[in-house]
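Only a single protein chain was left out; the remaining protein chains are all shown in position.
By written order: A and B. Residues from 1 in each chain.
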Amino acid sequence: MTVTESKPRYKYVGTRPVRHDGLEKVTGRARFAADLNLSGQLHGIVVRSPHAHARIVSIDTSKAEAMDGVKAVITGDDFPAVDPSNRNYDMCVNIMARHKVFYEGHAVAAVAASTRDQARAAAAAIEVAYEVLPAAMTIDEALAPGAPVLHDHMMTKGADPPATEPSNVSDITRFAAGDLDAGFAEADLVIEREYTTKPVHQGYIEPHACVADTGQDGHTTIWCSSQGHFNVRSSSAAMLGWENTRIRVIPAEIGGGFGGKTTIYLEPLAVALSAKAGRPVKMVMTRDEVFRATGPAPGTKLKVKLGARRDGTLVAGDAYLIYSGGAYAGSGGLLGAMTVFESYNIANFGVESLNVVVNTARSAAYRAPAAPLTAFAIETMLDEIATELGIDALDLRLANAVAEGDPSTMGFPFARIGFTECLEAVRDHPHYSAPLGPNQGRGLAAGYWFNIGESSSATVNLNEDGTATVVTGSPDIGGSRASMALMAAEELGIDPLDIRPVVGDTEAVGFTDVTEGSRATFATGMAVVEACRTMVAELRGRAAKMMGTDIDDIDWVDGQAVYTGSDGDKAPLSVAAICAKAKRTGGPLTATGSLEAHGAGPGFAVHLCDVEVDPETGVVRVVRYTASQDAGTAIHPSYVEGQIQGGVAQGVGWALNEEYIYDSDGVMENPGFLDYRVPVASDLPMIDAVIVEVPNPAHPYGVRGVGETGIVPPIPAVANAINDATGCRLRNLPMSPVRVLEAITANGGSDG
Amino acid sequence: MLSAMKYASPTTVAEAVDLLGAEPDARVYAGATDLIPQIRAGRPEPAVMVDLKRIERLCAIARRGSTYTVGAATPTADICAHDGLAAAFPGLVEASGLIGSDQIQSRSSWGGNLANASPAADTPPSLIVNEARAVIAGPAGERTVAASAVATGPGATSLSGGEFIVEFELDEPPARTADAYLRLIPRTEMDIAVVGAAARITLDAAGTVAAAAVALGAVAPTVVRVPDAEVALIGRRPSGDALVAVEAAAAAAANPIDDKRGTAAYRRQVAGVLARRAVAIAAERASQPGEQS
Partner (left out) sequence: MSRVHVTCTINGDPAEFLCDGGQTLLDALRDEAGLTGAKEGCGTGDCGACSVVMDGRLLCSCLVLAPEAEGATISTVEGMAAGDDLHPLQQCFLEGAALQCGVCTPGFLVAAKALLDRNPDPTETEVRYGLAGNLCRCTGYDKIVRSVLAAAQTVNES
């Protein structure tokens, strides 16, 4: 179902062709990074710390080096020393520890051998002596007086007064507007609540993998699965101390990322091993390694206070947000501060947020980073306010929702946004008024993500037969190639299936930033459109030559050069006809577009969730789900729906079951899909994705990023539904059967 | 992954016994659905993996007189597809079908489920309330023991070196008898039981309980029988106060721990709930003549 404002009638944009990379993927032929094998290739294995926090006393690689089949062994000493003042310091010492390990699973050495088993045996023979240090595993432990300080150089940025001693707080962010005291004085109702959440993993099904082949000329080629191969190039170069130009990165198909593949772990290790051995080196993580050493999203402690007038008008908000970034400074605090009060007009607010380091894996981006947790707080508190004031929960949101011209947290006015339209779409959906069964409850929640632009490049090549190849630098993690082809088809007037969209390597296309921030279809799409528009101008010129007239007399209409001059009738020329004569009119037809995209339109979503709770066991089942989201313009609606549905599934998993569990030594206890419980097919109902289209004025087709917003509302939607079903307020994640049953039977309606 | 290991696939019980006798560090397996993940997680690799699935007897389901025999390596998918077993032991068959996904069902077996000795395994409570017997082969020949005597603690069994389970024997239940199994998992599939409860009820002609068996999984180092629940049921209708007593008795009998899958308090409370519900289902089934084989 689509709610559509009046918009231009497009021929291809908004249709649902079969995706171009689909055939290879349903036949098993698509090449993911682990599917590639080079002749003579070695297998690389990483040696990882068994301790959460320890000083590396010594590493003895001699036994491993003497073993059968072993061709190279590396440790931190094989990489250039790096200083904490270097902006790549955290990444470099995370990829391979130097002197200290900061979490269980931290890489300390790597080995390459002829077979995987030889490499594994050699890795086991590397002797690392550790001096185990006390660990701080949680925010509370890291902030406690006398806590072990992870990094001697960590002086809190933004501290007031300035920090004089190192601590585990990497930075503090503050935003404020209006007069907080006056705002709360004006309020008829003030509530203050605290929330805690655990680290969770992105859970992409494809483990990290790469192959690196370093030649004797000192240049290397990396095939890998990442969200941005230009970033793999620059990050690997930084770690190796090489120039970017020595590294070519060829993107493989990527088996899911969700933010977790915006950083790197293996590639420089494979390059260093390959350089040392003089052979290609393949490295593939196990699932266990993926959980222990990559990407969790931060755990948090949040304290939020909201004030409202009797009529429901929000007048004051105060938030104190703590995000654990894992072993190194994270960015959750800043992003949490940017999103906590963003969706509603609150004249007086203050936010203070902290990033804290703990002895867990370095956190990485995860779909709308930080926002699902601030939404958990705000959207469940809004429900409480609605109940207290006797106002309908949806009406309360409508009354306070931000709209065009309202100031954002950062002070900029919003451009045209579709929050109100999303609320109305849910209100008008049959789900909103459907009856509930016994032990069932319904929850409403909204969510927001700002989306980003960044750098993108695209090249359009017309082939001799009039078909086109569109090359971009954006790895396709959810169907973006189909969207690129649809926008190019609309511009050029040729069928999208006559366009081949390709993700080019670092030497085949212009620089392009990582696929993150829901930017690919927005920003890279803009580059494609720019390239196509340059191409159309060129085609008009070629047609003019062929017709013996001036370019100003040629219009481009529906894929054809149409003569508009007064010198009689001239037959229109198709792309194919112009391509056929290209040799005589100026040579090959190629055009590029490169830009820094601005105006990524914020994406809003409103979700409605029904749950059924077993009051005797605390088990929660999601039984119905409807999700509206403003896509601006849906280029390929099936993949917009897919992004929304996927975000909902991840959010529901986060709400109910997903969490990192550590034992008392800081060792992860659930590093597999058995006990790290992502939703399975039978855990979910159909997810009705309602696409709202309020075009983004900054994009030629009105696109807003859609990849991330969908994960923001599910946690509070589930929490509000549980409250509706049981009368219990759950404020700690995950809302597991244990917690729900405790709330129902033991704690008088809350989880502690 | 495990390339140093050797693979052997005997076709007779005797051959398997000989293999185990010749190599003390050999390990039998049926589906390996627990064993391979355990080895990946760091458990020492056995020298030889002895695949039992090519021994016909290990994968056969048969009925001799009033006794069913089920090969210890029979895939649970085959057990679930067996009409006779499903009619006679609906709870045990349901427990069998709960082990993992369809993919796992192709490999999982009663023998593996019991001999792996996980306190949370799904089928042992149901095997025990149905008084299943395990036929064990070893260097000294074959012996038959109660299924309840096999697991002695987490990962530990009463099997001695060179022994393995060949098959299970189950007597056809008496009239007006049925079983049920329920487990608590956070998701709908793919999880290890946080609590499991099996019950078997025999009713007399008047609808009162003539015999009862209740057993709990995942709440102690091995399966826990709940004799107090059984006493509370016998001679009474399986409803009302009797079920309240079952719930209390099961909660009291549970001796759980806190771990990553749940707290002791939660397990104790839910053990009572599931026991009560399992008894009610089993009794309802026992009262339906159509459900009997």
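One rule holds in what follows: contacts are C-beta pairs under 8 Å (C-beta built on N, C-alpha and C of every residue); 3 or more make two chains touch, one makes a residue touch a chain.
Small disclaimer: the values here were computed from a predicted structure and weren't measured.
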item	value
In the full complex, displayed partners of the excluded chain	A, B
Candidate in contact with the missing chain, chosen from B:Ser101, B:Ser239 or B:Gln288	B:Ser101
Contacting the left-out chain in the complete assembly, out of A:Val678, A:Ile691 or A:Ala743	A:Val678
Option from A:Glu538, A:Glu641 or A:Asp724 whose C-beta touches the chain left out	A:Glu641
Where the missing chain touches chain A, by residue	16, 18-19, 21-23, 25-32, 34-35, 37, 117, 202-207, 253-258, 284, 286-287, 477-479, 638-639, 641-643, 645-650, 672-674, 678-682, 684, 686-687, 689
Where the unshown chain meets chain B, residue by residue	1-7, 9, 31-33, 36-37, 40, 45, 48-49, 51, 53, 75, 77, 100-104, 106-107, 188-190
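By definition in this document, only the chains that are shown with their structure count from here on.
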item	value
Cα-centroid distance, chain A relative to chain B, in whole angstrom	44
Chain B - residues contacting chain A, complex	1, 3-4, 37, 40-41, 184, 186-192, 194, 260-263, 266, 269-270, 273-274
Residues of chain A touching chain B in the complex	115-117, 286, 288, 616-619, 621, 656-657, 661, 669-670, 672-675, 677, 679-680, 682-683, 736-738, 741-742, 745
